[in-house]
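In what follows, a single structure is set out as structure tokens and then discussed.
With one protein chain removed, the remaining protein chains of the complex are shown where they sit.
And now, subunit A:
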Amino acid sequence: MSREPAVAAGAARTQRSLRVSAALLAGAALLMLSVLALAVGRYPVPLADLANVLGHRLFGLPGRVPAPVETVVMQVRLPRVVAALVVGAALSAAGATYQGLFRNPLVSPDILGVSAGAGLGAVLGIYLGLPVAPIQALAFLGGLGAVAAVYGVGLAVRRHDPVLTLVLAGVAVGAVLGAGISLLKVMADPYNQLPAITFWLLGSLSSVTLGDVGAVLPMMLLGLAPLVLLRWRMNLMSLGDEEARALGVETRILRPVLIAGATLVTAAAVSMTGVIGWIGLIVPHIARLLVGPDYRRLLPASLILGAGYLLTVDLIARTAGTIEVPLGILTALVGAPFFLWLLAAGRGRVG
């Protein structure tokens, strides 16, 4: 009897050290993947040159690599790699959060209309012939505005189940925004604007600059902070509103805070890269299979896996074919079969 707590404490210690080494391993894998993504492409960069460029630009070491190589690494690949890591992590964390909040493993970050709102904002910007920065700003504001509208409807309706009301309001608002996008597509110039709109709605990292990443990063960190800090409480939120409240959680404060965080993160990501579907739905599933549903581990795992997943998909997108395949197509092509396999093989563990 007296030995049991000691055994339990020992097991907990083993588990913790296991977790630490798993996290280190995941970090190292992510770093190696990033190096690979910087080196591989239409213009291969040897690892020695890559090290030299990075050492030169980041630490002020003497550079000896020709300027074009430096341009490829610093101007073309580095922004893409950083953006892939950041956006993949952001969408996955938002997806994991929404799945818990709405107690539904089939929920993606689009559930409250953030993608539809950002889409309408961006499409409007393209239709009006605006430059890139205002288009991104419109997308960002559109995403936030859509979720604010959905949340406002949810508050105004005040039915018994606040979560279900939000989902239904999201479906309705999303339909209206989708109609707006379709309308603008019909009205847009079919030779210049329509292709731009189509590509934006499929998502791409090809024109991302480090400046873009720098502009959205503060908003992403601001949005991620509550998700990371409140991640144990997310376990309680995933039990449903009433049960969480009975256990002492102020869901009326926590739910809007978490929704605001996840929305900010998603809107920032989508405004930079366009709509990249599936990742926010599928990565939390993979993470749940690996580390279980406890958000103390699920959220960090989603962040790391999401970063790695989007980096890999983008690597495939820019190396696989002669033309670059839009990311939204690839994430669905890679994601959907994998998801079906998970459903078939993962049994009850998926949710």
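Just so it is clear, a residue touches a chain if its C-beta (ideal position, glycine included) is under 8 Å from a C-beta of that chain, and two chains touch if they have at least 3 such contacts; residues count from 1.
Operating definition for what follows: contacts and distances are computed from a predicted model.
Asker: Please identify the absent chain by the protein name in its UniProt record; candidates are "Iron complex transport system ATP-binding protein", "Ferritin-like domain-containing protein", "Spore germination protein KA" or "NADH-quinone oxidoreductase subunit K".
Answerer: In UniProt, the chain excluded from the picture bears the name "Iron complex transport system ATP-binding protein".
Asker: Which listed residue (A:L128, A:L229 or A:L343) would be found touching the missing chain in the intact complex?
Answerer: A:L229
Asker: Can you work out which residue in A:G55, A:P105 or A:G178 touches the chain that's missing from view?
Answerer: Of the listed residues, the one touching the omitted chain is A:P105.
Asker: One chain isn't shown here. Among A:V249, A:A301 or A:L315, which residue touches it?
Answerer: Among A:V249, A:A301 or A:L315, only A:V249 touches the chain that is not shown.
Asker: Quickly run down the residues of subunit A that touch the omitted chain.
Answerer: 5, 8, 12, 100, 103-105, 160, 229-233, 235-236, 238-239, 242-243, 245-250, 254, 288, 292-294, 296, 348-349, 351
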